[in-house]
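Note that one protein chain is taken out, while the other chains of the complex remain in position.
All chains are identified by letter, namely A and B, in their written order; residue positions are counted from 1 within each chain.
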Amino acid sequence: MTGATAAGGGGAEPAGGPTGEKDHGIHLLQQMLRIRRFEERCAELYSHSLIRGFLHLDIGEEACAVGVIDTLSPDDAVVATYREHGHALARGISMRAAMAELEGKVEGCSRGRGGSMHLFDAATRFYGGNAIVGGGLPIAVGLALADHLQGRRAVTACFFGDGAVAEGEFHESMNLAALWHLPVLFCCENNLYAMGTALDRSESETDLSLKAAGYRVPSWEVDGMDVLAVEDSARSAVETVRAGGGPHFLELRTYRFRAHSMYDPDRYRDKAEIEQWKQRDPIPLLTERLTATGVLAEGDLERIEGEVGAEVDDAVAFAEAGTYEATEDLERFVTSEPVRAGEGS
Amino acid sequence: MSKVTYREAMRQAIREALTRDDRAFLMGEDVGRYGGCYAVSLGLLEEFGPERIRDTPLSESAFVGAGIGAALGGMRPIVEIMTVNFSLLALDQIVNNAATLSYMSGGQFNVPLVIRMTTGAGRQLAAQHSHSLEGWYAHVPGLRALAPATLEDARGMLWPAIQDPDPVIIFEHGTLYNVEGELSDDAGPVDINTAAIRRPGDDVTIITYGGTLRTGLGAAEQLAGSGVSAEVIDLRCLRPLDTATIVSSVARTHRAVIVDEGWRTGSLSAEVSARIMEEVFYDLDAPVARVCSAEVPMPYAKHLEDAAIPQVADVLAAVQMLGG
Partner (left out) sequence: MPSLGADMEAGTIAQWLIKPGDEVHRGGIVAVVETEKSTIEVEIFESGIVDELLVHEGESVPVGAVLAHVTSRTAEAATATASLSPPTGPFPPPPPPVAHENPVAVPTRVAPPIPAARSTVPAPVVSPVVRRLAERSGVDLATLSGSGLGGTVTRSDVERAAQPTGDEGARPEWAPGRVGPRSSPFARKLATELGVDLSTLQGSGPHGSVIERDVRLAAEVTPAETPPATVASEDRPAAMRRAIGALMARSKREIPHYYLSTTIDLTAPTAWLEQANLERPITGRLIMSVLLLKATALAVKAVPEMNGFMVDGAFAPSEAVHVGVAVSLRTGGVIAPAVHNVEHLALDDLMAGLKDLVGRARTGVLRSSEMSDPTITVTNLGDLGVEAVFGVIYPPQVALVGFGRVMERAWAQDGMLGVHPCVTATLSADHRVSDGHRGGRFLAEIDRLLQEPEKL
């Protein structure tokens, strides 16, 4: 096995290092709460038929998106999966634009053409929302190749789940990125289930870092429920990648608390297992730690919840007040239009 | 004027692209050290270096996807896939990403990618190197599909394809690489939107593209000997189809024969036929006729392969059936 391996678990203390500043800890908490409350509202709106299609919630996994993306700079790129609300919000897509997209409105970040699985944003270099498992990895390699060829010191963070590891595109992309020494940070959110198939029912080798090692890609196993641990590992990895260290691989060990998508009987998981993981909910975990270290003062949490709740309410109101794309414009954007909002350089 | 092969014309086009546009680079299997499996890129590695003539592993999905990513990131990649059959390994990236990203992102992103690939039969390469699947790609909104059949098009289609903000796939028929002819020294970019009338005529319109253009022209020549004046249309751009050129010709000649090396069922020829019916039905003097490949995986033995793909005699027979 090559590369550094960060110990899982809550090794990192908020008081030490760059993550220890008071405002920063609160910032991370607030980001995770924004995702949590946003998605809880999504579930509610879905049951009211205001959101349709497939809706995959990130609840339980917020620390992965928040911890990694917080270490990126604005010039970096993000490629995500169909479970990407958290990544989009963490990256800076407004809650309004995301919610409007989920409701199919033209004010949405993909003008209502993408929906939950296809959030895009040129301004933050957020390249989607890819609903083909493994499909985003080659694109991330190409984005990194473009940065490399143009001499930009940008990093492309590519998120995918444990299911993608079974796809040929994972292996082809790891190999190509390593072969060409490209600045990609591969972030595998290992939540142990590819939809309903447990990792050990689909992989002969369940230690995913070994797979990365097979391509000489340095890998880190990280407690994906601990946002500080995630951030810590990601920060080192991103720095190394940016400095020309070639691709790195983070295995973020996490768990989704909810079903794969809204219409999922969740027959394949033990209730006790879910409860056990809920004990390690990243939000209370951070809250307790920030409280214990005195970062989070009396009333802070209520204030943050208030702010987040107001933001969610505002996003829903914005989406509901939104408009639908005129059907005459159905065929717009199949190909490019002369004046574009955002084009990579 | 210089005597050049189709292969050399294509190489000139790549050289022009890499010289004129810093963002352009070529990548694919054995495009560099080997010189390209059809020797199209021979010598370019020495000229442009390994960063811009990039050999890739045998990972069609990854390097086509990387082409998409690089295009998103501001480059102008030219990705070479050895044959259209191998492109199926990258079909996910082409159809699910290249063709959709502009639309899914509400026009925020575009994919200025060029994919070149060999297509077609005629070289006894049997059923995994010989098919004509360009019709499948022509089915997909968001892609542009080109079929250069002449030296001018081999030389001139790549530059506008690279400048196109959206993904373009160029299908090079494998039997064309050795075709030699005169090409003007200042030959340059051509349009990539329209069909071309390669031979004017009055009595029947033969519509074809790519490798079977020669078949169509050969048939037209023989028909002229028996007093039948055939017009030959080279589609050139398979998507979007230049319907106007097709239907205005058929409206004049009242008869159409489509020659397509793809299989007949659900084919590009079916699409062309349908458009003729839709637009100029009342000008037809006979049902539209099609000459396509036999519905078999392409066989190896020469006589079987010949029997499977459209020949001049097949086109003549089709024209005769129309009472032409």
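The criterion applied here is as follows: a contact is a pair of C-beta atoms (placed from the backbone, for glycine too) under 8 Å apart; a residue touches a chain by one contact, two chains touch by 3 or more.
The model shown is predicted, which means the values in this text are computed figures rather than measured ones.
Participant: Consider the whole complex, including the chain that is not shown, and state which of A:151, A:265 or A:294 touches that chain.
Facilitator: A:265
Participant: State which residues belonging to chain A touch the missing partner chain.
Facilitator: So the residues of chain A touching the unseen chain are 40, 43-44, 46-50, 52-53, 262-267, 324, 326-328, 330.
Participant: Just the residue numbers, please: which parts of chain B touch the chain that's not shown?
Facilitator: Those residues of chain B that touch the unshown chain are 254, 281-287, 321-323.
Simple rule for what comes next: only the chains that are shown with their structure count from here on.
Participant: Could you give the separation in Å between the centres of chain A and chain B, each centre being the mean of its C-alpha atoms?
Facilitator: Distance between chain centres, rounded to whole Å: 40 Å.
Participant: For the complex, which residues does chain A have touching chain B?
Facilitator: Interface residues on chain A, with respect to chain B: 77, 108-114, 118, 120-122, 127-130, 132, 135, 137-147, 149-150, 156, 168-169, 172-173, 175-176, 179-180, 332-337, 340-345.
Participant: How about chain B: which of its residues touch chain A in the complex?
Facilitator: Touch list, chain B to chain A: 25, 51, 54, 56-57, 59, 61-75, 77, 92-93, 96-97, 101-110, 141-142, 144, 165-166.
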